[in-house]
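A protein chain is absent from this complex, but the other protein chains hold their places.
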Amino acid sequence: MSTRASTLTGRIMSAPSIIVLFLWMAVPLGMTIYFSFLRYNLLSPGTEEWIGTLNYEFFLTDPAFFASLANTLLLVGSVLVITVIGGILLGLLLDQPIFGRGILRLLVIAPFFIMPTVNALVWKNLLMDPVSGMFAWLASLLGLPAIDWFTNAPLTSIIIMVSWQWLPFAVLILLTALQSLDRDQKEAAQMDGAGPVSIFFYITLPHLSRAITVVVLIETIFLLTVFAEIFVTTGGGPGLATTNIAFLVYTQALLQYDVGGASAGGIVAVILANIVAIFLIRLIGKNLDN
Amino acid sequence: ETKLTIATVNNGDMIRMQKLTDDFTSQNPDISLEWVTLEENTLRQRVTTDIATKGGQYDIMTIGTYEVPIWAEKGWLAPLDNLGTDYDVDDLMPAIRAAVSKDDALYAAPFYGESSMMMYRKDLFEKAGIEVNGRLTWDQTLDIAKKLHDPDNGVYGICLRGKAGWGENMALISTMGNAYGARWFDEEWNPTFDGPEWKAALDMYTNILGNYGPPGATSNGFNENLSLFNSGKCGMWIDATVAASFVTNPKESKVADQVAFTEAPCAVTCTGANWLWAWNLGIPMGSQNVEAAQKFIAWATSKEYLELVASKEGWANVPPGTRISLYENPKYLEAAPFADETLLAIDSADPINSTLKPKPYVGVQFAAIPEFQGIGTTVGQQFSAALAGQSTVEEALSAAQASTDRTMRKAGYY
Amino acid sequence: MGAIRLEKVKKTFGTLDVIPGVDLDINDGEFVVFVGPSGCGKSTLLRLIAGLEDVTDGKIMIDGIDVANEAPAKRGLSMVFQSYALYPHMTVFNNIAFGLKMAGESKEVINEKVQSAAKILNLTDYLERRPGALSGGQRQRVAIGRAIVRNPAAFLFDEPLSNLDAALRVNMRLEITGLHQDLKTTMIYVTHDQVEAMTMADKIVVLQAGRVEQVGKPMDLYSKPANKFVAGFIGSPKMNFLGGELAAKHGCHEIGVRPEHLVVSTESGVIPATVKIAEHLGAETYLHVQSDEFGAMTVRATGEMPLSGNDKIFLTPEQDRIHRFDAHGLALG
Amino acid sequence: MGAIRLEKVKKTFGTLDVIPGVDLDINDGEFVVFVGPSGCGKSTLLRLIAGLEDVTDGKIMIDGIDVANEAPAKRGLSMVFQSYALYPHMTVFNNIAFGLKMAGESKEVINEKVQSAAKILNLTDYLERRPGALSGGQRQRVAIGRAIVRNPAAFLFDEPLSNLDAALRVNMRLEITGLHQDLKTTMIYVTHDQVEAMTMADKIVVLQAGRVEQVGKPMDLYSKPANKFVAGFIGSPKMNFLGGELAAKHGCHEIGVRPEHLVVSTESGVIPATVKIAEHLGAETYLHVQSDEFGAMTVRATGEMPLSGNDKIFLTPEQDRIHRFDAHGLALG
C-alpha cells in the first residue's frame, strides 16, 4: 500500500499528534530553557535578570545534586530488580494450577490501580508507623524492637512502597509471557533431559527476555519521576536520603520558588532522562523489533 | 450571586469552620462558598504559585504569619479595610496583630494564633517525683526526659517534632536555637550555623530526642506527636499551644485529665524560646469579590464566630489565640485549663526581638524572606539527618551553613 | 535396540476416551507411519510413547522393559515436533548440543557429536545462526540434528513436514528416508499425508478414533484394505464406492474401484457417464464425471486425454482390481 | 468489458528493480494464470493492475483506457486476497455488501445482489455468520462473493488457495473453474502451484525476476517450452536435463526429458542407472535414480514397479518427447 496518495495521507494523518506533542514539549521546554538563564524567583516578580549559566553552576555543584542523582539511580535500579525478579517468581507461581487462581490474580494486581498518594499514605501510617503501625506490632509479637522505617531505612522504605505498586505490573506482563511459552519447547527440553531448573534458565528465562524489556522500559519511564511517595512520606529526608532528581527540582520550584534554578534542574533532568532513554532504546531497539 | 473560592489548610479548626458556614450563608444568601481544603505543604505551594503568577484562582487564602509580611510588602494582598464596624480590631492580641499588619493596616485577619509550650503528664511526673516550679531549662528538661523514659512500658521521655520542614522540625529547633542565643542570620545576612550557639542547641536536640524520644521521631510532625501523646506514649511534648485543646479532650485523648502545661524551656535566654504563629485569612489582590470576601473574613474571625463555635461545640473548641476578649471570658477560662499558659506564651513571643543578638529579619522561628522556605526545609533535612544518626551534629551544621550560604549568595544578598 | 511394544494402552482425558486400547508391535529398525483422520489420536499415542503423557492403563515396553515410570529423557527416545520446537534464543549449535549438555557430556564430546550430526544434515555452515534465520527445511534438519546426537533407540516424528511448502516437503521426505537407510534406527512417524505414508513406511498403522484399523505394508494396504475406511483413506484421489446392481453382480454390498483402475472409452463400457470437469496435468488427466447410476466419480487416466466438459464417456472397472465390501464395510476375500 | 493491457510496465522499490518492464495482453473473458518462483514479482504485478501500488513507468490500460491515476476502487476490478482479507467483525452478508454500501447502493439493490451472489456460491445459509465461524472453503467463497457482487471487469486472485489443505484445494479449484465458466469474466490468477496453473488457465504467463519468460496455453507450455526455465518450471516432477554425448547426438547442447517420458527396463536401454529410492504410490511409482553419466534423475512410471533401492535399471527417453536446448537454454525447433 504505497501509492503516492497514501503516503501523503500518512504524513497528514500523523501530523496532528506530532505537532501537538512537539508544542507540548517545545513551548514549555523553550520557556524553561529561557528561565534557566535568569535569576527568577517567583516571589520577587519583576526582578528577573540574565545571569548566564549561574543557575546551572549552582544546580550542578549542589551537593544535593549528586546525592539525588545517586538516589534516583538506586531507586530506579532497585525497584526494577525487585519487580522483575519478584514478577518472575510470582508469575511462575501463578502459572501453576492452583486453587482459585482467578481471584488470587485479582488480589495480586490490585496495587497497580492504587493512586501513588494513597499508596504512600497507607504505607506510611497504617503499616510502617513505628508505634501504631502493623509492622511495629508484628515486630513486637516476635519480641523485636520496632523498625523505625523512615529514619533508619528511608530509601529502602520508599523502594518498598514503589515496588509494591509496580510489582503487580511486572507480574501481569511476565505471567502473560509465561503463558505464551510454547509447550512444545518445554517438552522438547524435557525429552532432552532438562530438569525444571534447567528448563527455567535455558528455556523460560530467555523466552521472557522481551517481556522483561517491556517491563523495564515502561517502569523506567514512570520511576524516573517518582514523586508522590517521597512527598507524602519523607519529604526527601532525612538529610538527602530520599531526595531524587524529581524531588530536588520540586524543592527548587515549589519550596524556594527559584524558577531559574528549577528550570536549570529541569533541563538537567531532561538531559539525564534522555541519556537513560537512549540507553533503553538501544536495548529495546533490539528486543522489540522482531 | 457571588461565589467565593477559599483555600484552607486541613486542620481541625478550619474544618470546623467549613461545617459552620451555614450561619454565614444564611445571613448572606447572595454569597456561596467553595472550599479547597489541602494539606499544609500543598496548600502553601498552591496559593503561592497562584498569587505570585496572579493566577486569580482564589478569593480568600489561608496563609501563615510567614507569608503575610512578604506578600503585603509586594502588594499582593488586599488591605482589609472594610471588616465592619463591630469587628473590633483592637481586641486582636498585639503580637498577632503586629504579625499581620503593615503600616498599621491589616492585610490578613488571624483565624487562630499559637505559640509553643510544654505539655506534660502530671501522673508520670508525680510518679517520678518531679515538681515543676517556674520555667524549665533545656538541661532540666533533659534530666526529666531521662527519668520518664520507659520504652518497655510504651512511654517515651519526650516527644518533639523531627520531621524535616521549615514549619516542622525547624519551628522547634529555631526556638531552641534562640534559647541558646543563636540566630538564623547575622546583620550582614550571613548564616550563623558555624557558631557555638547552634552547636549547643542541636546537640541538645539530637541528644534529648534521639535518646529519650519515640522511635521514628524523624517522621513525626505535629499530628504524629499528637497521636502519640493522646495515646499516652509521651511524658512531655513541646509543641503548639493549640494542641492543648486536643490533648484535654477526653473523646480524643486517653490522658485528657492528666495533662498539665508550662512554658517552653529556656537555655541561656528565654527570648524567642517559644514561637509565634497564626493562620490567617487574606484576600489576594485582583480578586473580583473583595467585598464579599471581606464579609466572610469578618464573619470567620469575629467574636461572634467564637460564640457560634462555643454554642455548637463547646468553649474548649473555639479557635484560640487571636482575641484578648476570649481570655477574659470566664466561660472560656473555665472550659480551657490551658488558657492562661497560652496567653502567656503568645504574649511573650515577639517577632521583632526574638534573638539575643541583633538580627536583620522578622519572625521568631522563621525569617520572613522569600528564600526562607527553601532554606528552612533544606536545613531541616540536614538536622533530621543528624537526628537519624546519618550525620554528626558538626556535619549537619556545616552542611546547613554551606547550603544556606549558597542560597543567599545566589539570591543576591551578598 | 529399539523395539517398542504397546500392550492394551489406554488413555483418557478426563472423561474423554481418546485411546480406548491399542496393541502394537514395532520392530527394531522399522519405519512405522501412523495415519488417520485429524483428532484420531495419532499425536496422543506418540506422546504416550515419548512419556510426555502418562498412560491411563496398559504397558509401554521399550526393548522389553516397561518404561511407564521413566521420565521422557530416560526412555532413550528422541522426538521431532511438528513445530520443531527449536529454542529460538540459541544458535543451531546450542540447539543441537542442548541435550548433550543436559546429560553432562564434556565439551569435546559435545563438539564432536554436534559437528558430525551437522555434517550428516548439511548444517555445518549454519551452526552459528539462530533458528529465526533459517529456512523451513533447515529448521527441520536442526530438529532432526537435535534428535540424532542423542543416539536414540527410536525417533518419534509428529507431522514434521506439515509446515513446509510442497517442494520442500518432497526434498525433506527423501532426506528422512535416506537418514533412515543410513542410521537404521526405529522411526515412528505421524502424518496425514498420503504420499508420505505410502513412500516412507515399512509399516503403516491406520488409526481411527483411537483404534487401530489396520497395520501393514503400504502396498498391502493399497491393494488389500481390510475395510472401507482403510480403502477410502489410502490412495488419492479417493476410491470410488459403487453399490446397487453392479455390486450385487460381484456378490457383495458395495464394490470399490480406485480412480486409476477405471478404463475410459468414448464408445462403450459398463458405466456411462458425463465429464463435468477435465483436469489436464500433462502427464495425466483427472476426470470428474457424473454417472446417472452412481453419482459423482473420479477417474485418473494416464497421459493426455482429449476430453472436456460435457463429453459423454464410458467407464469400465479393471476386473482384477475391484475391492468388495460387505454391509459392515469389511473387505471380502 | 475486461481487456487488460500492460505496456512497458516498470516497478522499482527504492533501488530494487522488481519489474524491469512487462508487456502483456489479456483478452476479455480470459483466465490468465501468473506463475513463477517465489519473489519473481507475481504479486507486485497484480497489485499494480489493482492500483494498490503506483507503476514507476509504463501504462496499464483497461478496455483501452489508461488507469494509471485511478484509485483502486475506480478501476472496476475485484481482488481476492491470499488471506481472503475478510472483515472479521462483519457478517458474511455485510462482508459481501460492503463494496455496494460504499458505492451508495440502495438497501434493496444491495439485498438482491448479495442474495443472488450467495446463491451462486452456496452461501445462503451462512449469511448471518461471522467469518470466524466459517471453514476455509466457505471463507474463500465469501471472498469471491465480495468480488462478484461488484460486477467487476476482471477478477484478480493472489494465491487464493495456498492457505487451504490439499483436499479443500482440489474442491475450490474446481469451484473457481466452474465460476469462470459461468461468469465468463476476465480472471487473473496468481499461483505457484503446478496443478492449479495447468488445470485452470486459458493462458499461463511464466515470470522470472519480473520478466515474462513465456505466455501460452498450458499444454503448449508443457509440450513446447520456449526455454529451459519454462521447461523446468512446468511439469512435476521436474524435467531431467541431459547433456554430453546424448545431447550431441540430438544435435543440441542439452536435451530435456520429462520423468514420465522415460521408459524403464531391467534389461536394456540407453541410460544405465541405479535406483536410489523408489516411491510406490500405488497408482504410480517415482524412481529416484543415479546414472553414472548424468547424475541424479527422476522417473515417473505408471502403476506399481517392483523395484527398490540399489536395483539396476535402464532408461530410454521416448524419442518424440525429447526437448532440445541450445547453449543459452533456448529451445530448438
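Going in written order, the chains are labelled A, B, C and D, and every chain counts its residues from 1.
In the analysis below, a contact is a pair of C-beta atoms (placed from the backbone, for glycine too) under 8 Å apart; a residue touches a chain by one contact, two chains touch by 3 or more.
The rule is short, and it goes like this: contacts and distances are computed from a predicted model.
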item: Name under which UniProt lists the unshown chain, selected from "Carbohydrate ABC transporter permease", "NADH-quinone oxidoreductase subunit L", "Heme exporter protein B" or "Hydrogenase assembly protein HupF"; value: "Carbohydrate ABC transporter permease"
item: Full-complex contact with the absent chain, from A:W50, A:F66, A:W137 or A:F201; value: A:W137
item: Given A:M191, A:A211 or A:L240, the one touching the chain that is not displayed; value: A:A211
item: Candidates A:L43, A:I147 or A:A177 - the one touching the absent chain; value: A:A177
item: Contact partner of the left-out chain, one of D:K11, D:K42, D:K113 or D:R150; value: D:R150
item: Selected residue (touches chain absent from view) among D:L48, D:M79 or D:A273; value: D:M79
item: Missing-chain contacts mapped onto subunit D; value: 50, 52, 71-74, 77-79, 81-83, 85-90, 98-99, 102-103, 146, 150
item: Contact set of subunit A toward the excluded chain (per top definition); value: 1-2, 6-7, 9-14, 16-18, 20-21, 24-25, 27-29, 31-32, 35, 42, 90, 93-94, 96-101, 104-119, 121-123, 125-127, 131-132, 134, 136-137, 140, 164, 167-169, 172-173, 176-177, 180, 183, 186-187, 190, 210-211, 213-214, 218, 221, 224-225, 227-228, 232, 245-246, 249-250, 253-254, 259, 262-263, 265-267, 269-270, 273-274, 276-277, 281, 285, 288
item: Contact footprint on subunit B, counting only the chain that is left out; value: 5, 7, 10-12, 15, 18-19, 34-40, 42, 45-46, 49-50, 53-58, 221-223, 226-227, 230-231, 242, 246, 252, 254
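Everything that follows uses one rule, which is that only the chains that are shown with their structure count from here on.
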item: Distance between chain centroids, defined by C-alpha means - subunit A, subunit C (Å); value: 55
item: Residues of subunit D touching at least two other chains; value: none
item: Subunit C-facing residues of subunit A, complex; value: 182, 184-185, 187-195, 198, 202-203, 206-207, 209, 290
item: Contact footprint of subunit B on subunit A as seen in their complex; value: 39, 41-45, 54, 58, 62-64, 124, 129-132, 136, 145-146, 148-152, 154, 231, 233-241, 243, 251-252, 254-258, 261
item: Subunit C residues touching subunit D - in the complex, by the definition given at the top; value: 166, 170, 174, 177-178, 181, 193-195, 198-199, 218-219, 222-223, 234-235, 237, 258-260, 277, 279-283, 286, 288, 300, 302, 304, 309
